[in-house]
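Apart from one protein chain that is not included, each protein chain of the complex appears where it belongs.
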Amino acid sequence: MIELSHLHKTFRVARRNAGMGEAVRALFRREYTEIHALDDISFRIGDGEMVGYIGPNGAGKSSTIKVMSGILTPDSGSCVIDGCVPWRDRRAHVANIGVVFGQRSQLWWDVPVIDSFDLIRDIYRVEAHQYRADLDELCDLLELGEILRTPTRQLSLGQRMRCEIAASLIHRPRILFLDEPTIGLDAVSKLAVRDFIRRINRERGTTVILTTHDMQDIEALTERIILIGRGKILLDGALDALKAKHSALRRIAVCFAPGTTSPAARPLPQGIALLSADEGRAEFGVDTALHSVSSAIECLTRDIDVRDLSVTGQSTDELVISLYEEFRI
Amino acid sequence: MKLYLRYLAIHFKSQMQYKTSFFLTLIGQFLTAFSTFLGIWVMFTRFNTVKGFTYTEVSLCYAVVLMAFSLAETFFRGFDTFPRMIGNGEFDRILVRPRSPVFQVLGSKIDFTRLGRLLHAAVIFAWAIPRSGVNWNAANIATLCGMILAGSLVFAGLFLLYAGICFFTLDGLEVMNIFTDGSREFGRYPLSVYGDAVLRFLTFVVPIALFLYYPFLTLLGKSDSLLWRICPLFALLFLVPCYLVWRVGLLHYRSTGS
Partner (left out) sequence: MTPSLRLRPYLSFFRLRFLGGMQYRVAALAGILTQFAWGAMNLLLYTAFYEADPTAFPMDFAQISVYVWFNQAFLTMFMLWFLDADIFAAIRDGNVAYELVRPLDLYRMWFVKNLATRTARVVLRCLPILVVAAFLPAPYGLTLPVSFGAFLLFLLTMVLALVLVVACCMLIYIVTFYTMNPLGVRIIATSMGEFLCGAIVPIPFMPDGLRRVIELTPFGAMQNLPFRIYSGHLSGAEMWRGILLQVFWIATLILIGRLLMAHALRRVAVQGG
């Protein structure tokens, strides 16, 4: 159980302007800008949940993760994770969490992956028999097998990321923080990594907190998202509900025989808008609060020689963009 | 301890991946130190003694400081490269692990190529020990070992201090090299050579003289003060303020997160 309430954190950043004179002046009197990295952050995450923690760069995502993993001490507010205050009982707390920083490696570059794993086992004091069983299981799940004997530097990015995640799971953490776990991966590796995260969550009941800019990660993995912007929690809710609320809009694209009448030429009722029109193709936006999809299709294709037709909802990417716009972050 | 051995093994294995580079660098360390020794040799082709110390006595002093330094540099190098560790976020990784940060930083970098210098120091020892005229009884042997051990710990303390300051500056404070590299370079001569002011500074501020100079005098029989013989123990007190600076730095780091 993770419980954050009213967390605050303010950084003072020295402001310095360009130029020699300014640099000299800064030696004597510095001007500071205060940045509210965390501004009254509260949320609660239950055991075994998978939560997407999203927001633009600099919104306070990594500060929150740092507080929850015991690296950073907040100015005020409380954070209790499984009965521990991370920054006070750091060593006890971090034994129960796993952290994957997507852009940095915890594996030793020049030695086979298994050597790194052995070292991590010793760092966390994992019992030998448990380690063996877990390692077998992880290798199975991640299809690591041969990879374990390969030096890290020879692994592909996707293989490495799977090893990184496995390395963070060796001590059976109850909570796993994933910071951009799929960054830079190719499509196949992304799928493999997502699949693995899902299985770990399901089979071990590990709580997963995921920060990412990749909305497909969010869609594939999490049921709940927390949106943070300028240090504040802007939104906290189930992804599906959010989508339902925000995606009343549908796109209908109609392809028709060239040279025949275009559906774009006719007068449109309120709630249907022309988005784009080309020779032989037109795209419309439909507000489903006013028209059902079927009545909109009916209206748009009457007397038209339709070759093809597609209906699409709003993608998660678009959803997030519209959320960012809504909250002006 | 088991974990530290594991760290040693993994570093050794890593460095053995590049055998040519490893051995060339090792030899390089050995030879580079040699040019400093040539400097001593050149001076003693002209002068018989300096401040009452002979060529072999100076060589012995040089071997002590070099060995202490190279031990520290091999096993405490994690602190020496600490700014990089903060810069690339590696230190955050250390903080999310349930072990003491000092221990983990120690394990994060162990550079065996630095043993080249140690090897060089050993060669000088082998040459100077029989020629130095020191009566190698148990007490003197113990003193010599104490000097070397305390010396490497004082250097380790300097590295720790350097790392502790990095928490605030985020950049290496190169000025600290005056004390680390400087002590290695200038500790090759018994410190009284540099005059009283320097000797006092290196006694009370940065206690290089406590492990390098005073016990050295008892070794050569120039003094029979017991206090001076056990000076290396007092030098270890230096580790206390160094560790405190590190602690304060760590607290600062954890409250600013950068």
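Lettered A and B in written order, each chain numbered from 1.
The rule is simple: contacts are C-beta pairs under 8 Å (C-beta built on N, C-alpha and C of every residue); 3 or more make two chains touch, one makes a residue touch a chain.
The structure displayed is predicted, hence computed values, not measured ones.
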item: Displayed chains contacted by the hidden chain, counting the whole assembly; value: B
item: Absent-chain contact - pick from B:Leu173, B:Leu236 or B:Leu250; value: B:Leu173
item: Absent-chain contact - pick from B:Phe103, B:Trp127 or B:Phe186; value: B:Phe186
item: Touch residues of subunit B, complete complex, unshown partner; value: 20-21, 24-25, 27-28, 31-32, 34-36, 38-39, 42-43, 45-51, 171, 173-175, 177-178, 182, 185-186, 189, 193-195, 198
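Quick note on the criterion: only the chains that are shown with their structure count from here on.
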item: Subunit A-facing residues of subunit B, complex; value: 2-3, 6-7, 10, 13-15, 17-18, 88-90, 92-93, 95-99, 104, 254-258
item: Partner subunit B, residues of subunit A touching it in the complex; value: 11, 63, 66, 69-73, 87, 90-92, 94-95, 97, 99, 101, 104, 106, 108-111, 115-116, 118-119, 122-124, 151
